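Dumping the structure here so I can ask a few things about it.
Yeah, one chain of the complex is gone here, protein chain that is, but the others are all in their spots.
This part shows chain A:
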């Protein structure tokens, strides 16, 4: 009975399962490689090798149990942390997203300008002597010519055949492309410069139109510079992910690229008042919010647990009702509470007979946030407090009562200290969770209210993580580098506070 399937069959099943898993990972590796995500591709390939080595050899039995967890931890925890660390050292924001090579290609493309004359032609694609050519028509001026990459040949109307719109489609020595050749010709003709005159060329804008254009920006690879051929301006790499004019660093060419700026994002947090000042305010509120949430939810949960710890009629029903807020998806609860706090139509104002602008006034908004989080969080502490109360030996309370202690003294001197010893890790975990309670803030207040008219950047209820989200993904400029730097600071803060608290509560020692 120990093994349902054993022997060769089991071995074969194992090989097949591992092979199928490896095939999926190889497929993903292949896809990642095709998208030039080499680190991901390498990780997936190494994972396949590790899985094969672990499960198809007898290298280590414990490893067979640990390896899936280790790989998932690496992929979804360690990887993102390392990526965040790396990105925090880059100028990585709207306008500086792509690589330098891609940026150079695109600046060259954008460096092509239509001629001041605005001339354009209806064109027909084809070849002359096997080389790419266009048959160009200006139906307004009846100007026709053949243009190749080497030269331009004027044509007279009498030598041409026209379609119903007056566009030339057949000319001597010109072999037009047929429909099936268009797609394969795209790469050849796109970007080709068909001769117009000494200064201008014809650039394709689709298969039917050519626009007389000129190259305004020229890349000089030797000096890593862009040169404006009309004004003579020279744009050099400013070391921050853009080509900029030497005497006007604000005059940059777009797009830029991700460039390393090392610790600048971190120093901006300290030196840039537009980053520092809102961040300090948000940090203070984040700590207050997390502390108040833990205190209020724990207090209410414990109170209810104590109340229902005694045998009273209908205790099971009460217990079931109290767990309901925890059973409901928090997203739904938050949205419902959001509606109930609505100034004009909300149930709260209707019940109280008030017209409080809950989400427009900073203090009321903060109260609303704490109240909603109390609703969401107390069942958790009620449940764990209930369980912990059962775990405290009743003999201790009985002995104290015999010694003359009153119920308040028993709670203060025996029950609460023992409870805190048991619940300390959970209280610390709750603090850490609420420090990053993005969902509540995002869905209930969106971080607001914010007085934009007075130049406020962060909202009154923004916590660090929601503020970071706005920096990373808000409207206007998205600064992923700065957001990464703030994320790391949050990580260090939460980790430090948690470690300190755990150490103080000596929880780690009891696990040792």
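Following the convention adopted for this analysis, contacts are C-beta pairs under 8 Å (C-beta built on N, C-alpha and C of every residue); 3 or more make two chains touch, one makes a residue touch a chain; residues count from 1.
The working rule: contacts and distances are computed from a predicted model.
**Student:** Between "Quinol oxidase subunit 3", "Extracellular solute-binding protein", "Nitric oxide reductase subunit B" or "Carbon-monoxide dehydrogenase medium subunit", choose the name on the UniProt record of the chain that's been left out.
**Tutor:** Missing chain, UniProt protein name: "Extracellular solute-binding protein".
**Student:** Check the options A:7, A:118, A:221 or A:314 and report the residue that touches the missing chain.
**Tutor:** Candidates A:7, A:118, A:221 or A:314; residue touching the omitted chain: A:118.
**Student:** Based on the whole complex, identify which of A:245, A:340, A:357 or A:414 touches the chain you can't see.
**Tutor:** Residue touching the chain left out of view: A:357.
**Student:** Quick one: say which of A:142, A:249 or A:477 touches the chain that got left out.
**Tutor:** Within the whole complex, the residue contacting the unshown chain is A:477.
**Student:** Touch as defined at the start, partner being the missing chain; which of A:38, A:182, A:263 or A:500 qualifies?
**Tutor:** Considering the complete complex, A:182 is the one touching the chain left out.
**Student:** For the chain that got dropped from the picture, name the residues of chain A it touches.
**Tutor:** 11-12, 15-16, 18-20, 22-24, 26-27, 30-31, 34-36, 48, 52, 56-57, 94-95, 97-98, 102-103, 106, 109-110, 114, 118, 120, 179-184, 186-187, 189-191, 203-209, 211, 213, 254-255, 274, 342-345, 357, 360-361, 449-455, 475-478
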